[in-house]
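One chain of protein is taken out of this complex; the other chains stay put.
Chain nomenclature is as follows: A, B and C, assigned in order of appearance, with residue numbering initiated at 1 for each chain independently.
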Amino acid sequence: MDHASHGHHITPKSLLIKVFGSLILLTILTVAVSRVHLGALNVPVAIAIAVVKMMLVVTVFMAVKWDNKVNALVIGLSALFVSIFLIFTLFDTAYRGDLSNVDRVPISDQQRQQSAEMAPADAGAAASEMPASGH
Amino acid sequence: MSETVAVPASIDTSVPKNYLNHDKSIKSWLLTLDHKRIALLYLVTISIVFLVAGVLALLVRAELFTAGETLMKPDTYNQFFSLHGILMVFLFIVPSVPAIMGNFVMPMQLGAIDVAFPRLNLASYYIYLIGGVLVVTAILAGNIDTGWTFYTPYSARLGSSVIFMTLAVFIAGFSSILTGLNFIVTIHKMRAPGLTWNRLPLFVWSIYATSIVQVLATPVIGITMLLLLLEKTLQIGIFDPALGGDPILFQHFFWFYSHPAVYIMILPAFGIISDLMGVFSRHEVQGYKFVALSSVAIAFLGFLVWGHHMFVSGQSAISSIVFSLITYLIGIPTGVKVLNWVGTMYRGSVSFKTPMLYALSFLFLFTIGGLTGVALGVLGLDIHLHDTYFVVAHFHYVMMGGTVIAAIGGLHYWWPKITGKMYNETMGSIAAVLIFIGFNVTFFTQFVLGTKGMPRRYYDYQIQYEALHQISTVGSWILASGLFLVLFTFIHSLMKGKKAGSNPWGAATLEWTHTASPPSPHNFDEQPIVTHGPYDYHALARVSGDGAAQTSEPELSESRH
Amino acid sequence: MGTFWMPEGASTMSGEVDSLFYLVYWISVVIFIGVVAAMAYFAIKYRRTRESYVPPIVHENRFLEAAMIFIPLILTMVVFTFGFKTYLKMNIAPPTAYTIEAVASQWKWDFTYPNGKQVTGELHVPEGKPVKVHSTSMDVLHSFFIPQFRVKQDVVPNRYSSVWFQATKVDSFDVFCTEYCGTSHSGMLAKVIVHKPEDFEAWLNAGDDRPLDVQGESLFKANSCNTCHSIDGSRIVGPTFKGLFGSSRTFADGTTRTADEDYLRQSIMQPGSEIVESYPNVMPASYGTTLRPDDVTKIIEYIKTLK
Partner (left out) sequence: MDQQFDASKMGMWIFLVTEVLLFSGMFVAYTVYRVWHPETFDLLSGALDWRLGGFNTLVLLGSSFTVAMSIHSIQKSDKKATVMYLVITLICAAAFMVVKYIEYTTKFEHGVFPGAHFAPHGEHYAPFDVPYAPQFFSIYFVMTGIHGVHVLVGMGVIAWIAIRTAKGHFDSQYYTPIELTGLYWHLVDIIWIFLFPLLYLI
């Protein structure tokens, strides 16, 4: 706490503008990439770009780079606990019914699938809208 | 560690100006920014909640005295046990120790004049009060019979009272978040010179761990209650299976908060017990660092085990296995604490004052509570025990035998500091023994009921369970008489108690060594400077000058090892 | 007749669950006695005798602290392994298991057998054969629990879940609902009746030749009607059935109607359509879908007998 302007870091204007520019570019990139069909990669790419944008905002706009390390730790903790919440919930929901004692697919979906099989005329339409949800 | 703290002149003077009497207007109480007065506001409010919820528990137990209808209709019974749970969990035990003793003691143990954000502290109290008002509204609107867990889809199909109740939980949650936030910043930024992390009293360490859990977990109950509210009002279909939602997802949301919440409830109690064991054994708490860090470890691990409430819910086997495995890990830091507390008495000087009686009964009861918790974490066994009285008994052993017993012990311990008066030691001890006996009669029988298959939340039961239910109900009367004797002891102390000295227990933490009883409005007349650990009774003896002759030197003791 | 803790086991799983329980139990007892004995010994041995005495510092023993971490770690991992094995056995039904469909609703259990036979409130199973109860719920969460078999599984709306067991004793046991489900949660009971295999076959293929009102009385209990409606004139949650048939009913909106067969049928199938004055509208509508028409007739016949 002994540098200029009463101990506070002043982020240079040029850096702020550069970061702002990069954020705009990344937004355009994320839209552009989503127009391209990447299959399974679409989701991770979109999230990766969002994470990069978040890091830019956090480090420069929110000045964490020059801030007390405890605050950086606080942010890290929040990220950690959100991942815990997400991953541990997915341990259940992504593997629901992995033993024979619980059905993987809800009853309403089973009935929809059955009726789709019974009425082959509709099957094409139903399958394109909602193929095999629950897996 | 040799030299010396000038003992402030104020401790032994009889200056009448203290935080209680420096301004007696009602406004000065209701708008106070003083952490000590806010603690007392909480003490009064939370005690009322405890009384109401406790009477509900007695009525529930009385209804169970005979099979069939004893006192009330099933709907009344279902509402009573639900309200007992909701009040005890969200309005009593979560705020109890942090809001009352955390607020009163923690800033003084830090050598601070107040918490970091006094206005926020007062706001937290009023937010809690608004939550309380909403609970009363919900009760008046009637028909809250969801249990404290609000499981969907049952809760989503009840009347409007559930809206008030979820709002109440949402708002009471904010009070908890803001208190936690306030405490974390206070502990980071307001420590007295010389008070390093290694010299923090263990009560502060535990409040610190608690606050972290409060800040991280409570927002999730907020969003859960909000989603439940929207499920009820707009039928958003996230949790309601009739609309394509998943009721088990609700349980994940609910327990992501509510499991860490049991550590919000028990961690501060650990802190109190650590302090009590140190002071009343007049001995350094064994394994200080292990005890301190185990609080943090428990706080962290507490987030990884919520699924052990859901072994029979229909969740995937993989998650059951992961959650079960991590559940055992919590047993380890908890075991470290228990063994270190016992070890603290080793070669100590153990006094059997009332707070210590509570600490010893805590050790007894909490060990049972903890070990039965491990039994419930065993996958194959939990299937039989889940949702039976075994679970009811287990969490009462932990929550009541643990937290409430520790809280009452802590209240006796800090009572002279809070009020400036001593309580009657005989009455205090009798109450402690009554509570211990009553508690075991009430809840140990419930372990047996549980293994025999008695399901929880039952208004009526098969005749083969009646004898055990009757023993349990009789126990609840003994327990209640003990608790009323505690209340009487405190009222008696307020009216007729002897004046307390600044440090009647010979404790070495700042709230005893550097302030009068009761403290002045700003806690300390001069900024304390800390030169020794929180349980260093040798340093204390040297500083205060008395007892130095009897002190055996630390070097000597080492050679005797 | 069971032990101090566990009720008498009656399935192939109960022995294994019990040994798991006793493993944890005895480890716990030893630890508990150790802690309390040490506590009591230290408290008495080192009790305060001189008020001003400050005892010497005991330095922490790192070896002891480490032991406190590793010994419980090993113990708990052993317990985990056993618990895990039992858990898998309890959840994976043998492929040959005899499957009975169950539907839970507020506040009763309906069971349907492979040959179409339907029973409410009674689960008949053969001894010595694996049986799988494949279940779902009509309304809220329920849970299927038979203490003597040591099995339990939540029953969830819109999803099938199942439990399996192999009964080892010819006897009858209680089935409890252990997930709170509303007013008559504690009345949501059923009996599991274990037959010798040949008796089970006979039961499965037999019709019910009791008089209609006697069958109605069984249905009255099996569907938990008795938890809200008394037969002795007292008020529980809903109106009593004593003297109901033929009486004049006054409703919340002031209208009146004579309680004839049509009225009784309507009150059972659409409970919210006419609410008797001063009573709450809490009866589940699910009876309309889970009761068969001839069951309703039998219950009405039973109500007629309650003068």
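Here, contacts are C-beta pairs under 8 Å (C-beta built on N, C-alpha and C of every residue); 3 or more make two chains touch, one makes a residue touch a chain.
All values derive from a computational prediction rather than experimental measurement.
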Chains on display which the left-out chain touches in the complete complex | A, B
Please pick, from B:33, B:71, B:113 or B:185, the residue that touches the omitted chain in the full complex.
-> B:185
Of the candidates B:76, B:235, B:481 or B:527, the residue in contact with the absent chain is B:235
Full-complex contact with the absent chain, from B:103, B:218, B:445 or B:472 | B:218
Contacts from subunit B to the absent chain lie at residues 116-117, 120, 177, 181-182, 184-185, 188-190, 215-220, 222-224, 226-227, 230-231, 234-238, 243-246, 249, 252-253
Residue positions on subunit A contacting the omitted chain are 1, 5-8, 10-11, 13, 16-17, 19-20, 23-24, 27, 30-31, 34, 42-43, 46-47, 49-50, 53-54, 57-58, 60-62, 67-68, 70-71, 74-75, 77-79, 81-82, 85-86, 89-90, 93-94, 108-109, 112, 129-131, 133-134
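Here is the rule we use: only the chains that are shown with their structure count from here on.
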Interchain centroid distance [CA atoms averaged], subunit A/subunit C, Å | 42
Chain centres from averaged Cα atoms put subunit A and subunit B apart, in whole Å, by 37
Shared-contact residues (touching 2 or more other chains) in subunit B = 241, 244, 248, 314, 317
On subunit C, where are the residues touching two or more other chains?
-> 88, 91, 153, 158-159, 161
Of subunit B, residues touching subunit A in the complex = 188, 212, 216, 220, 241, 244, 246, 248-249, 252, 256, 303-304, 306-307, 310, 314-319, 322-323
Which subunit C residues qualify as touching subunit A in the complex?
-> 88, 91-93, 136, 153, 158-164
Spell out the part of subunit C that touches subunit B in their complex, as residue ranges.
-> 2, 4-7, 16-17, 20-21, 24-25, 28, 31-32, 35-36, 38-39, 42-43, 46-50, 52-60, 64-65, 68-69, 72-73, 76-77, 79-80, 82-91, 139-141, 143, 145, 147-148, 150-154, 156-159, 161, 174, 176-187, 227, 236-237, 280, 282
